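A protein chain is absent from this complex, but the other protein chains hold their places.
Going in written order, the chains are labelled A, B, C and D, and every chain counts its residues from 1.
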Amino acid sequence: MQRLGADKVTVAFEGLTALSEVDLEVSPGQIVGLIGPNGAGKTTLVNVLTGFQAPTGGAVSLGGTVLSGLKPHEIRRQGVARTFQGGRLFRDLPVIDNLEVTGIGLGQSRRAAIAEAERMLDWVGIGALADRIAGTLPYTDERRVAIGRALMGKPAFVLLDEPAAGMSAAEAADLAALIRRIAGEMGCGVLLIEHNVGLVLDLCDPIAVLDSGAIIETGAPAAIRASEKVRHAYMGTAADSDLPVLEVME
Amino acid sequence: MSAILQILFDALSLGSLYALGALGIALIFGVMRLVNFAHGDVIAFSIFALLWPSVDVVARVGAGNLPWFLLIPFVLAVGAGLSVLAELTVFRRFRNASPATMMIASFALGFVIRYFLLMLYSSRPKSISLLPALSQPVEILGARIPLLQVITILATVAILFGLTSFLRRTRFGLEMRAAAENFTMARMLGVRANRVIMGAFALSGALAAAIGLILGSQTGTADIQMGANVMLMAFIATVIGGLGSLPGAVIAGFLLGAASVVMQVTLPIDARPFRDAFVYGAVIAILIVRPQGLLSGRGTKERV
Amino acid sequence: QDDRVVVGFATAESGFMQAYDKPAQDAAMIRIKEINEAGGLLGKQIEVVNADTKTDRAEGAKAGLTVIDEGADLVVVSCDYDFGAPAALAAESQGLVSFFLCAESIKAGIQGVGPHSFSASVLAAVQGATMAQWAYEKKGARNFYRLLDTWTEYNKGICDGFDWAMPQLSEAKLVGEDTFKNEDASIAAQITRIKSLPEEPDAIMLCTMMPGAVSAIKQIRAAGINSMILNGSAVDGSYWLSAVPDLSNFFVPVQGSVYGDDPNADVTTFNAKYKETTGGDPSTQYTYPGYVMIDVWAKAVERAGTTEAGAVVAELEKMNEEPTLFGPRTFTPELHHQNKARYLIVETTGGKPAVVDEWTIAEPIPVAELMK
Amino acid sequence: MAKRTSIAGRTIATPLILSALLLAFALLAVMVGSKPFNQTIIDIFLRVILVVGLYVFVGNSGVISFGHIGFTCLGAYAAAWLTMPPMMKQTLLPGLPDWLIALQLPYWAGAILAALWAALWAGIFGKVLMRLSGIAASIATFAMLAMINTIYSNWEDVTGATSSVVGIPILRSIWPFLIAAILAVFIAWGHAISRTGLALRAARDEPTAASASGIDLPRERLIAFIVSGAIMGMGGALFAHSIGVVTPDTFYLGLTFITLSMLVVGGMGSLSGAVLGVLILSSLIQALRWLEAGVSIGTSTFAIPNGVQEIALGIVMVAILAFRSAGIMGNRELGWPKARPVAPATTGQQQPELNKGVSK
Partner (left out) sequence: MSLLALSDVTIRYGRLTAVRNVALTLAEGEVLFITGPNGAGKSSLLRAIAGVTPPAGGRIDFADHDITGRAPEDIARLGLSMVPEGRDVFASLTIEENLMVGAGMHVKESNWRARVTNALEEVYETFPILRDRRHAQAGLLSGGQQQMLVIGRALMTNPRLVAIDEPSLGLAPNITDQVYERLIALQGQRKLTLLIVEQSSTRAMMVGGRMILMRGGEVLIDGDARAMGQSEAMQAAYFGYGEH
C-alpha cells in the first residue's frame, strides 16, 4: 500500500529551525491529525510534503518514489493535494472554473474537467454555487471550494491546513462530516491541521503533536487528550473547559 | 593608471545618474506599487521651468538666470511641486488600482506633461547654459575630471545615505513603508497616509529635478526627451537592484553605468554600436539568476 | 485636373521633425508666393494643401495620401529620409513627383523611394568630405579622430563622406574612432578614449546631429579637449551656442549663411524676406533647401509645359549646375541628389559663428561609393 | 443543475460580435471611399492585431510585457526580406543570404512566414524568460525588446540599420487587414478558451494555488508567449505592407506604450476590451484630429497650438482609468444579451450599465 511519508525532514531558515528530523506517515483512508502551537512548523511540513519548501535534510516519499526535488505541480500530479491556510482561491474565476483548473493541471480535457468539477461540487455540497465568482463567497463556502479543488482527480492524499478556522461550531460539524467522507468514500489519506481541538480529537487517529519543529507526541485521541506535555504546550483551557468545543456536534 | 581612474570616474558618474533616477522611481514604487513613467517628464519639466515659454529657436532664459543658491532650490521645488500635483490630481485616484492600470495612467500623465511642454516650447531642444562653473575640469590623482562628475557622484552617495537613514530611522520613513505595504491598514493605525504619500512624491520629484539639473548642466540642452533614457535605465536598476531596496537600486544603477562604460571601452569598434544589446543581455542574465534582485528587498519573498 | 497647380505638403506640423520642416516649408512658401506674384506657374496660381505627419511614419503615409487626394501635383515630404519616405512612397505609387525638404541620404531619391523622388538638399557625405578636405588643405589638419553617432543614416552619411575623402589626403591619418548614441546621457567613456591618445588629434570629425550634438560638444570641451571639431550642417545655427560658452575652433559646412555674412547678397535679401513673412530670422541653413526645391521644380514645370510627372522628371534630370540662390544643382537619371556642392565654411570663435571660407570638393562622390 | 453547453458554443458570441464590429469599420471605409480614411481604418486594424496579440499573453498571464513589439519588429523585417524585389534587396540589404535575396513571395505567404519567424523567437526568448514573473518578467521582456532594437538598428547589411528599408509592396486594400484582424481575434479567443488559457488566468492572481493544482506555469506561459508572438509577427508583416517602409524605431517604445495603453484602457483581462480599447481610443484620436483640422481650416495653420489633441487624449485616458480602473470592459466579454446573474464583485467597481449584453 502506498504511503505518504516524511523521513527525518529538517527545515532550517536563517536563524531558525522550523522542523527538525520530523517523521510522519499517512496511509490511504486514514485521517492523521497534526496539531501544535503557533509557529510549531505545521504549515512548513505541509509545504515540504507538497514541494513548496525544499527540506534542508531528510526526504519525502510516496510509496517507493522520492518526492523531494519535484516541483509542486509535479507532486500534485503524483496524487498529493493540499489546501492553504489562507484559502487562495482563484478569486476572479467562477467556482466551477476553480475546480476545472485542477482538472486541466492534471491533464484532463476541458470537457472532462468540467464534468468532474460539477460532480465534485455536488459531492462537497456546494453544487448550487457553481457559477458564483469565487472571490465573493462567504468564508465557509470558500473552504469547501478549496477542498473540492484539492479533490479533483481523486488524489491519493490531501493535506488540509486549518480548514475550519473561522467557522462556527455548526459549520465545523458539517466540515467534519465531509472530511470523514473524503477518507471513507474516496479512500483518500488525509492530513488535517487544525486549532479546533475538538474537531481533531473527534476525527483523527493518530494525532501528531508538533512543538518547536519536533514531534513531541503521537497517539490516539485519548492519549493526546491525557498528555500533560500537550496540555502544557498547546491546549490551554480548551482541554478542560466544560463547554463542548463543538457545541452542536453529537 | 590615470586612464583606469578616468574610466572609474566615467562609470561612477553615469552610474550616479541612473542611481538617482532609480531612487526616485524606487521611492514611488515602494509607496504605491506604481511604476511612474511620468518620472522622465518631471525631469524635463523641471528644467524647462527655467525658461520662459516660447516656441522660438533661441531659448529665452527666465529663472535660469538666478544665482546657483536660488536656482538649485527653485528647480528642486518645481520637481517636487509637479510631482505632488500629479499625486493630488491623478495618482490619488488609483490607490487601489492594479499596477498595470497605474502604470498606464502614469504614462498618460507623462504624455500630457510632454505635450504641454511641446505646446509651450515647441519640439526643438533648447540650449541653456546651466551652472557653467561646473563644466571646468578638476585634477584628481592625475586624472582630469569635469567638476560636475565629481559633484554628481558625491551628491548621489550623500542622497542615498540621507534617504536610507531617513526611511529607516524616522517615523515618517516607517509610516511611509507601512503605507506602501497596506494603505488601509496603515490608516487604521492612525497613519496620515495621504500626507505620507505626498511626502514621497515630493521627494521623488525633487530627485527628478536633481537629475534634470545634472543632465541640463552636462548636456547644455533642455530636451523634451531628456529624461526618458535615464528613466528607463533607472527603472531597470530599480528592479535588478531588488524592489523595495534603495541601496539595491543605487548599486544596480552604478552597475548599469559601469557595464555601459566598460563595454564602450573594451568592445571592438564594430561591436560598439551593439553595446546596449550586451548590456540588456546582462540584465536578463541577472534577472534569471536573481529574479528577486541583487539585494532582495525585504518582503519580496512571499511565504506559502 | 489640369486647371489647378497644387503643391501638397505632407510634413510635420508637430513633433520633432517640425523644427526642420517648418522653416524649410516657410521658405518654400516664399518661393511659391514669388511665383504667384509673378503670374503663377503655367499661367496658373499655385495652390497649397497641407497634411500633418506628426513626425510619425504611419501618419506620414496617411498625410501623403491626403494631399494626393486633394490633387497635389508635387508632394513635398519631411526633411528627413526616414520620416519623409512613407509619404514619398505614397506619391511614388501614384506616379507623382515627390521632393524631400532637406533629406541628405541617397535613399531620398531613386535609390530608395524611386524614380520620381528628389531631395532639395545635398548629400550628407558631401559634408563629411568637404570638412575633411578643407581642414586638411586649409587648416593643415593631419591627425583625425572620427566620432560617429549611430542614431541616423544622416550621421553615418557624414562619416561615410569623411571615410571616402581620407585616403585621398596623402598625409592624413585616422588616429582613432569611436561611436556613441545620440541619446547617451554621457559620452565620458568616448572622451576618455580620445584623451588617452598620445597627443590630442588635430581634428575631430563629429558625425552627429541635434540634440545629442550639443551635449557631445559640450562634454568634449568640458574635458579640456581643444581640437578642431568638424561637423555636418545639422549643427548649424547660433541658437544653441549659449550651452557651450565661448566655443571656438568649431566648423560647420552650410549652403547659405544665416549670420548675415553670406558672400551672395541675394541670400541676405532672402533672409530679410524670410524675417518679414515669419517674424524671425532663419535659424539654420535647413531653411534654404525649401526655397531651392520650389525653384527647381517650377523651372522644370515651365520647361516641360506641364505638371505631368514624367515630363517634369525628365526636365529636372536635364539640370546641370542649374544656378540657384544657394549654389548650383544637378540632377541626372542616376542621381536625384547632390553628390558635389559648393559649401560655405562657418567657423565659430569665442561663441561667434562667421563664414570664413568656401569649398567645393574636387570631384563628385561616386554613386557606387554612396551605396556601399 | 442545467447541462452546460460546450465552452466554444457558450463563448463564440464574443469573437463573432467583435468581427462584426470590425467588418462595420471596414464597410464604413469603403462607403466613405477616401484614401486617407481607408488608411486610417487600416491603421486601426493593425493596432487591433497588435493589441489582440498582446492580450493573448498579457491579458491571460497578467504579466505585463514590454517586449512584444520586438516580435512585431521581427515580423516586419521578415516580411521585408521575403517580399521585396531581389534587386532592391541586393542594394539595400546585401548581407542577406543569396537564397533569401533571390526569393520574392506574395505578401500573404510572407506574413505567414513572418508570424512563424516571430513565434520561433518567442519560443527561444520565452524558454528563458518565462521562468520569471511579476515585474522582473516585465523588465526582462523590455530588455529583450531593447536587444532586438539595438541589433536591428545596427546590423547594417541585413536590416539596413536605422535607415528606412523601402521597396516593400504596399497594400492599399482594406480586406487583407480586416481578415488578419479577424483571424487574430479568433486565435486569441481559441487560446483563451483552451486549457492553457484557463490555466493562465487562474494562475494570474494565485500562482501558488495554480501550481498546487498541477499547473506547470512556465510552460503555459510559454505557449501563450509563442501564440502571441506569432500574432505580433503577423501584425508586423502587415504593418510593413501598410506603409511600405520599416525602421527599427517604429517598433520600439512608442508603439509599445500605445498598444499597452489601448489594452489596459480597454480592459486588460478581456478580449473584447483589447478590441474595444483600440476602436475607442483610435476613434477618439481621429475625432480629435478632425476637430483640430476643422478648426484650422480657413484660419492659418499655425494659429492652433500643437499638441492639444495629445493632451486631450492623455486626459481622457487618465479619466477612463480613474473611473474604471479595470478598463472599459473590466474582465467581461461581449456576448449575446441574456439574463445571467452577475455576482457582485468583491473588488473593483460595479458595472451595472454593462450588464446587459454582457456575460461572463
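Here, a contact is a pair of C-beta atoms (placed from the backbone, for glycine too) under 8 Å apart; a residue touches a chain by one contact, two chains touch by 3 or more.
These numbers were taken from a predicted model, which means no experiment stands behind them.
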Selected residue (touches chain absent from view) among A:E100, A:E162 or A:E217: A:E162
Option touching the unshown chain, where A:G63, A:G86, A:G107 or A:G184 are the choices: A:G86
Selected from A:E100, A:E171 or A:D202 as touching the chain missing from the view: A:E171
Residue numbers in chain B that touch the chain omitted from display: 171, 174-175, 177-178, 181-182, 184-193, 244, 297-303
Positions on chain A where the hidden chain makes contact: 13, 15-16, 36-40, 42-44, 85-86, 128, 138-141, 162, 165-171, 195, 197, 233-239, 241, 243, 245, 247-248
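To be clear about the criterion, only the chains that are shown with their structure count from here on.
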Number of steps on the shortest touching-chain route linking chain A and chain B: 1
Innermost chain, where centres are averages of C-alpha coordinates: D
Chain whose Cα centroid lies at the greatest distance from that of chain B: A
Winner on C-beta contact pairs when A-D is weighed against C-D: A-D
Cα-centroid distance, chain B relative to chain C, in whole angstrom: 36
Separation of mean Cα positions, chain D and chain B [Å, integer]: 30
Numbers and ranges of chain A residues touching at least 2 other chains: 52, 84
Of all residues in chain D, the ones touching two or more other chains: 153-154, 208, 306-307, 347
Touching pairs among all chains present in the structure: A-B, A-D, B-C, B-D, C-D
Complex contacts: residues of chain C adjacent to chain D: 13-15, 18, 50-51, 57-58, 60-63, 65-66, 68-69, 81-82, 85-86, 89-90, 93, 105, 107, 111-113, 150-153, 156, 371
Contact set on chain D toward chain B in their complex: 58, 64, 128-129, 131-133, 135-136, 138-140, 142-144, 146-147, 150-151, 153-154, 208, 253, 257, 260-261, 264-265, 268, 305-308, 310-311, 313-315, 317-318, 321-322, 325-327, 347
Of all residues in chain B, those that touch chain D in their complex: 35, 37, 90, 93-94, 96-101, 103-105, 107-109, 111-112, 114-116, 118-119, 122, 228, 232, 235-236, 239-240, 243, 273-277, 280-281, 283-284, 287-288, 291-293, 302, 304
